[in-house]
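A single protein chain has been removed from this complex, and every other one stays in its place.
Letters A, B and C mark the chains in the order given here, with residues in each chain numbered from 1 onward.
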Amino acid sequence: MQEKYVAGVDVGSTTAKAIILDMDRNIVGKSLQNVSPKVAEDAETAFLKACQDAGIDREKVVLITGTGYGRLKVRFGQLIVTEISCHAKGAQFIFPKTRLTLDIGGQDTKAIRLGENGEIIDFSMNDKCSAGTGRFLDVCADALGFSVSDLGPISEKSRRPVKITSTCTVFAETEVSNQLARGRKPEDIVNGLHYSIAERSISLMRRVGIVDEITFTGGVSRNTGMVRALEDKLGRKINVSPLSQWFGAIGAALFALEELEKGSDPKFMPMEVKQ
Amino acid sequence: MITAGIDIGTGSTKGVLLEDNEKIIARAIKPTKGSPGKMATEIFNELLETSKLDKGEVDYIASTGYGRYMMEERQIQISDLTTTGRGAKFIYRDKNPSLILDIGTQSSRAIRVDERGKIIQFKMNERCAAGSGRFIERCSRYLVVPMEKISETAMKSTDPQKISSVCAVLSETEIINHVSQGIPVEDILMGVFMSIADRAGTLLKRVKLDAPVFLAGGLVHMPAMKKALDEVLDQEVISVPEAHFSAAIGAARLGYQRLQKIKK
Amino acid sequence: MENIVAVKEEDLQYAGAARKMQRQLVRDFYRQDVTKPVVYLFVGGNPAELLRALGFQVYMPEITALTMAIRHQSLQYILKAESIGYGLDVCGYVKTDIGLTHLSGGETDMGKIPRPDLLVCNYSGCSVYAKWWEALAEFYKVPLIMLDIPYHRFNDPQKEDLEYIIGQLREMVEKIEKLFDLTFDMNRLKDVLAYSRKAEDGWGRSFEMAKHVPSPIDAYFESIFYMFPINALRGTKEAAEFYDLLNRELDERVKHGIGPVENEEFRTVIEGVPPYPGYRSFWNMFKKWNAVSVAATYPKVGGMFDIPELRHDPAKPWESIARYSIFSYCNLSWDFRRETIKRYLEDFKADALVIHGIKSCRSFTAGQGDLRDYVINELGYPALYVESDHQDPRYWAEAQILNRVDAFFEALRMKR
Partner (left out) sequence: MTSATSSDLIPLLTNLQEITYDIDFEQVHKWKREHPGKKAIATFPVYVPHELIYAYGHLPVNIYGGGEEISISHADAILGSFICSISKSTTELLLSHQPFRDAFDGFVFPFICDVARNLSGIFGRRISQPVYMLHLAQNVQSEHSIPYLKNEFMRMVSTLFPDEQLDLEKLRDAISKYNENRALYKKIYELRSETPWKVPLDDLYMTIRVGSNLDVVKHNELLKSKLSEYEKNERPKKDAIRVVVTGNFCEQPPLDIIRLIEQVGCYVIDDDFMIGRRFYQTPVSEEGDPIEALARHYLHEGAKTATRFHEGEKGEVILERVKNANAEGVIFLTAKFCEPALDDLVLQQQALQENGIPSVHIEFEERGSGYENIRLSLETFVESLLFD
């Protein structure tokens, strides 16, 4: 049999991620890149980079699923699935006992509750406001002169987290600078930011019901300080994986694979017809 | 008699020295950085320097703005809504304003005043920064147009591009998208001004938009803001650069009033 | 689809007939001359029959407001009302009405909305009703009659509740007779009630039609149009005839296997007031997934027309009006609402519940999340909750709602 692959391309608001799976569900290639204004090109680049990473020809990839905020821009794909389904699927693939996924991405936060067989029971997400999302951390990190990848390690030193009262990202940015001017320690401020987001996320999770196991996905799950704050507030451990940011893409690739296995025509989702 | 009004805002600190309630003999402005209390002192000292006056020659100091409680030297602190109303009334005195729109760094407020400049009604943004000056500052940063050039650039626009996102932060993505589609920066910037004007319009309608609107706050320096407001509100909005000092002037004038009372 | 192709043009005598007649009725309604005294009533559980029998022209500002919203004209009026102090969180109907009639003189492109000569506050299901009418009474300086309808809390309304309502109805009639120098005629009331009954029987039958698979009617999105006669014209001949026509059209659809979507795939029950400002787009989100709503609670805001015992009855005029008034949908206890949803899900072979919450209507909305919890965790049906507003387009976030609807049906389809 000819060598075949499937791909999932997750075009988020901030980053584009791609995953290549072989027919045995092994991840053979992945990529991550920032989203520029040229979303369609970024999607394609992410895909090509993943092919490169896998060391395969793009022609070998027989079915591609697009997902994420910019899913309609994955014009070279055949399937389109919302990121909610994909994150859930990806999380369950890596952590099979997942019953609740928390996805904090660049511009949105979602809580998804899953059933025994991975079916989505319920989900909720935040609304058109950047408060409580990755962007909130990006902006505040900037104001403190850190890069987001520093936030985790820095907050580790914190003893007394500063309470951040503003929910609006813009006000929080000012608040952060003021706190700094008042001589509060950067680590305490960063930790305060983490707690503030943790609180908002938990309230979102409560909307669908907090049940074990919880898997944390999306770019913000790479922030170890966020993981700590969440675990502290929830009083339990949560799953995180180095692949967390790719869960959406992994889920998307799995959808492609399942379709292929079903032998069905890739006219699966009605999404592709409209823009 | 000399009174000082110091307006410690979230973005900038402004101060004036007023002689006999009428004549502005010194003014100063600086971005607010570090401790608001120190900022206020700095501005005050600058005022003394410009006017060549001695500290003891200033009869009364009134502070206002978000940092009003932090200025040690103050004799009184007054809320920035009150002072903006009074100050704007004074600055625009020949036109007898009753509706004032104050857009500052983080705030936007619609204020209705009576004959004397007393506030009768006001509405303000509360938790969301989408309609405030900060939005423009952020745009300046990621569109790489310096603040001094923002308005000038926007004024060149022939086809303003609407911003649909309501969030000052999330609209970044949209704006960057516009850039990539080759939409000229000036049209995008004008769109940003229009979106702020839209929000201001809603605020104004909540206190009833039934009179000419007078602008106060830092955005008076931006003709583009006025242009956007003119269009959105469908009227000629009145704006002069001096109105950036509305709150400071209002504070100094109310300080004068207090002084008169005390002296009696 | 197969059976669509098989249907020939000439076979379809009634295609679109009901919709056409409904449009005409709306047009005529707003263009009619004002020849009689005008009374304003609320939709929920109103005693329109009594007022028609007394010789009043009946208006319901809620209906005008929603008509404005669906035509994308509500925002200007909402802003006007806000300018005299109505808060952001006040019910959009109130603001549109006050902005349109009190503050703009009632001129619309459909016709002029007359000012009221009398306000009857049928206080059935929503506390905002009282506040709204109090304000109108002050603005228009016209008499206001309070008709206090107890909340539905018991399996049967108790004798005391009915007596209380009937007592007030009689007092109201007397008061109006005096105020407007009119005489009440029982025979006229019975005629009006007979028309109401006929319309209600017909409308009730149309609901039942959705039990067919595929359903010939979208019980939520389509019903929104078909609700106009029962709510605005109940008690008139036109309304009664309208539902005859609608049923003929539905029979024809059943015969030819025609439904609101070509290939019915999902059957949903929908709860809540529609997002009028985004109504078309909202419907499209469902059509795209071949989803049909087979039962909905919103068409029962006037009264529970699907329950035959609750319809008007010329043989028991006072009692049937009183009983009807208790059972307007927002006057129902959560126990009853939960039971109703359960019944709809089961009887109409539905796959899921969709809830649309209204940010500025607490009467309908407060507790819908609990309903969702009940449906998911106790009944085991999937349920989707989305939120916007019935009047205020500023709350219609299309992309977000689309995302939720897509994800929901995607998950439903995957489960199959």
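Operating definition for what follows: a residue touches a chain if its C-beta (ideal position, glycine included) is under 8 Å from a C-beta of that chain, and two chains touch if they have at least 3 such contacts.
Predicted, not measured: the structure shown is a model, and the values here were computed from it.
Colleague: Of the chains that are displayed, which are in contact with the missing one across the whole complex?
Modeller: Over the full assembly, the chain not pictured touches A, B, C.
Colleague: For the chain not shown, which residue from C:Ser215, C:Thr268 or C:Ser363 touches it across the whole complex?
Modeller: C:Ser363
Colleague: Using the touch definition up top, pick the residue from B:Lys30, B:Lys55, B:Arg127 or B:Lys156 that touches the left-out chain.
Modeller: Here the residue in touch with the unshown chain is B:Arg127.
Colleague: Touch as defined at the start, partner being the missing chain; which of C:Tyr123, C:Phe348 or C:Tyr381 qualifies?
Modeller: C:Tyr123
Colleague: Tell me where the left-out chain touches chain B, residue by residue.
Modeller: Chain B touches the missing chain through residues 66, 78-82, 86, 116, 118-120, 122, 124, 126-127, 254, 257.
Colleague: Going by the touch rule given at the top, which residues of chain A touch the chain that is not shown?
Modeller: These residues of chain A touch the chain that is not shown: 124, 165-167, 199, 202-203, 206-208.
Colleague: Please output the residues of chain C touching the missing chain, sorted low to high.
Modeller: Contacting residues on chain C, toward the hidden partner: 84-87, 89-91, 94, 121, 123, 126-128, 130-132, 134-135, 137-138, 144, 146-148, 150-151, 153, 160-161, 163-164, 167-168, 171, 330, 333-335, 337-338, 357, 359-360, 362-363, 365-370, 373-374, 387.
Following the convention adopted for this analysis, only the chains that are shown with their structure count from here on.
Colleague: Can you check which chain pair, A-B or A-C, has more C-beta pairs in contact?
Modeller: Taking the two pairs in turn, the one with more contacts turns out to be A-B.
Colleague: Name the chain whose C-alpha centroid is farthest from the C-alpha centroid of chain C.
Modeller: Ranked by distance of C-alpha centres from chain C, the top chain is B.
Colleague: Centre to centre, by mean C-alpha position, how many angstrom separate chain B and chain C?
Modeller: Distance between chain centres: 48 Å.
Colleague: By the touch rule stated above, which residues of chain C touch at least two different other chains?
Modeller: Within chain C, no residue contacts more than one other chain.
Colleague: Quick check: what residues of chain A touch more than one other chain, meaning two or more?
Modeller: 128
Colleague: Quick check: in the complex, which residue numbers of chain B touch chain C?
Modeller: 202, 205-209
Colleague: Inside the complex, what are the residues of chain B that reach chain A?
Modeller: On the chain B side, the touching residues are 10, 33-35, 106, 127-129, 132, 134-135, 138, 165-170, 173, 176-181.
Colleague: Mind pulling up the chain A residues that touch chain B in the complex?
Modeller: Contacts found on chain A: 13, 36-39, 107, 128-130, 135-136, 139, 166-171, 174, 181-182.
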